[in-house]
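Left out: one protein chain. Kept in place: all the others.
Moving on, here comes subunit A:
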Amino acid sequence: MAQPFLKKDDDHDDEVDYSPFLGIEKGAVLQEARVFNDPQLDPRRCSQVITKLLYLLNQGETFTKVEATEVFFAVTKLFQSRDLGLRRMVYVIIKELSPSADEVIIVTSSLMKDMTSKTDMYRANAIRVLCQITDGTLLTQIERYLKQAIVDKNPVVASAALVSGIHLLQTNPEIVKRWSNEVQEAVQSRAALVQFHALALLHQIRQNDRLAVNKLVSSLTRGSVRSPLAQCLLIRYTSQVTRESASNTQTGDRPFYDFLEGCLRHKAEMVIFEAARAITELNGVTSRELTPAITVLQLFLSSTKPVLRFAAVRTLNKVAMTHPIAVTNCNIDMESLISDQNRSIATLAITTLLKTGNESSVDRLMKQITTFMSDIADEFKIVVIEAIRSLCLKFPLKHRSLMNFLSNILREEGGFEYKKAIVDSIVILIRDIPEAKESGLLHLCEFIEDCEFTYLSTQILHFLGIEGPKTSDPSKYIRYIYNRVHLENATVRAGAVSTLAKFGAMVDSLKPRIFVLLRRCLFDTDDEVRDRATLYLKTLGADGAVEDMKEFLFGSLDIPLVNLERSLKNYEPSEESFDINSVPKEVKIQPLAEKKAPGKKPTGLGGPPPAPPSTIDAYEKLLSSIPEFANFGKLFKSSAPVELTEAETEYAVNVVKHIFDGHVVFQYNCTNTIPEQLLENVTVIVDASEAEEFAEVASKPLRSLPYDSPGQTFVAFEKPEGVPAVGKFSNMLRFIVKEVDPSTGEAEDDGVEDEYQLEELEVVAADYMLKVGVSNFRNAWESMGPDCERVDEYDLGPRENLAEAVNAVINLLGMQPCEGTEVVPSNSRSHTCLLSGVYIGNVKVLVRLQFGIDGPKDVAMKLAVRSEDEAVSDAIHEIVASG
């Protein structure tokens, strides 16, 4: 009998690669699992088979639904055995198989029996298994036992119940919240880990009640928490409380600081470190408060344990960004870490030193780094480069030695990301330090002479085209650029041609020579290169068009490239030339990448499939293919889908609002989720009595809507041209329903007319606003001018916090936040947010919002609008005033 487990002593010493699982095969193991059904169970053998099954799962093997169900049912038989070891394995494999709801029922009674058993191990594990696989309905049945288990004498049982409670709180909060009293009792437990688990659960139960958390924390910081892990939790909770109660600065005394400082003398390293880190992260921490934390971190720096050194140097590195002076005391310890075996530690040490170093120590440091650079990985080098860049910006006088360093390492071997970091740094230094410009540009020129990365070459050529002509002697760069035309691939050649043209446009004395060079490019083998050369020769040669030329060469393109690309692909060669103004300017919203894996329990087929990504051109294509809507003109905007039904109802319907200049089209995406039904002649009856300015003009029914294949029906309205009319619409889905025989899939001939009430839908002001960003808000704002500016102040009333108020206004206006101003730093009392967009009628709108919290929660807002049209500026104010 081939039982690898029993072969132990046969090939004991001769094979190095011996594994008890050699040649293991899923099919054979599944066969072996039949021993679970034997009337006389052999516990040892059953354990071995379970181990093999777990081994397969652990190696990434998957079981089909049928296989998993079969194994699961066989495993449930093993509850008959009273063998402890086997039972442990049964618990583990049940968790791994994560049975479906109807399968769970089979083991429920066995597990509930174990839950009330006298054996501690049974109770603890049965709780963990049952809570992991159960759903809410069962929970009420076992709640009583769980509450008992929380205060069980045996710490393992108590911990099992508490940890399960933490997991269950995510799905069944209302039940777990009822256990507060028991959990509170468990916080006082003498067993360290029970205390930790109880504290974690208690805090999560109360986390939305700030007062209760405050009370919990202040009572515990006075008492004695025994477990180091629980103490770490407590430190985290206190820093959260401190962060949220921002009104302490006037007295100078920070609540709980004494507690944190006391924790620095705890005997467990994890607590000391947690406290030190918490102190360094306090809002507006003073150097007096920092000192004791820095002192313990400094001790960690010379520890024999790499983990401690790493933790300390990483924290100090962060402190160095805000309080470089506080960290300078550690510089000597830090310098000895440059040669640390662990490269992560060495890199962190170096970058910390670069941040805390003063002007006089720069040269010495650079010497140390040069020897260090050669033996670290690219990703660490990038970190070092970034540190050097900020150092150079801090000490501009040192730019010569730092720039030299950068150009030296630029010449050495390295991957793309690394080279890109260096080039980016040089570019930034050139931009910010005028004295560094000429030498920096020459370094870049030398680099492209021998650069294997097309992307970097073209970036540098582009940059040269902008900065080069402004230098004292632009002619010296021409040679480097023209060399590219001879030696590189087509992409770089085309870039070089554009750069040459820029020199020609900016520097009159060079123009004749540039002409000669460009003419040579007319014989290039590549179309793009020839085309560019021809174009530039023509435009540069024309008289009086210098300003146009400059705009063309240096101006920015305010159209998203993706949109342009798609429009060009859709353009069919014809008499009419391509019009760049027809390209939609709306920034396409990237659908968020799905990070979370699908939930453990599949939702079944009930849920509607996710709506297709709302790309405006897909809609445009769809709408223009419908003759009724073809004459509505250019599509201005399509909204994101709005759900009109609850999840998991018989019919799932959502709506997309398409806005045209004089029309609005509602696109209803319908899904039929009943397999036994076929819907025909589906329409939506819209009642527009609460939308006075709209009049229905057309509707396009959906002929047939079979099970689970989405279809669309449309209703079109006319509205006053160019006017942002708003209104409410109520919707009724009307259709003829036909029974479908599930076995044959054929529908009966006779159908019944039926209706289905949908939720209301609103057309709001934001529907008339396109999200269009601007690259430089201040420039755009200045160039728009104050002619049509409207400023007013609003009281937004009590709000949870500033971020919520900012979001509410952004959503109300439907505009594009610029320069990351939609993000509000936590605890700030005031904030400025910049928005841009295009209003219906193609009117550019810029908005500056200034928020301030006054009083406890009252948010006030100053709204300044600039646009090309006074009426539009007023309209924006009206939206806010009525919203």
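Everything that follows uses one rule, which is that contacts are C-beta pairs under 8 Å (C-beta built on N, C-alpha and C of every residue); 3 or more make two chains touch, one makes a residue touch a chain; residues count from 1.
As a working rule, contacts and distances are computed from a predicted model.
Engineer: What is the protein name, per UniProt, of the chain that does not appear here: "COMM domain-containing protein 1", "Orm1-like protein 2", "Coatomer subunit zeta" or "Glucose-induced degradation protein 8 homolog"?
Structural biologist: Spelling it out: the chain absent from the display is recorded in UniProt as "Coatomer subunit zeta".
Engineer: For the chain not shown, which residue from A:Ala200, A:Ala349, A:Ile385 or A:Val838 touches it across the whole complex?
Structural biologist: A:Ala200
Engineer: Looking beyond the chains shown, say which of A:Pro306, A:Gly541 or A:Pro798 touches the absent one.
Structural biologist: A:Pro306
Engineer: Among A:Phe273, A:Tyr536 or A:Phe694, which residue is in contact with the omitted chain in the full complex?
Structural biologist: Hidden-chain contact among the options goes to A:Phe273.
Engineer: Which residue, A:Gln298, A:Asn342 or A:Thr471, contacts the hidden chain when the whole complex is considered?
Structural biologist: Of these options, the touching residue for the absent chain is A:Asn342.
Engineer: Specify the residue from the set A:Ser19, A:Thr171, A:Gln188 or A:Ser689 that touches the hidden chain.
Structural biologist: The one listed residue touching the chain not shown is A:Ser19.
Engineer: Since one chain has been left out of the picture, which residues of subunit A touch it in the full complex?
Structural biologist: 6, 8-9, 18-21, 42-44, 47-48, 50-51, 54-55, 58-60, 62, 83-86, 88-89, 91-92, 95, 121, 128, 132, 156, 159-160, 163-164, 166-167, 193, 196-197, 200, 203-204, 229, 232-233, 236-237, 240, 269-270, 273-274, 277, 304-308, 310-311, 314, 341-342, 344, 379, 595-597
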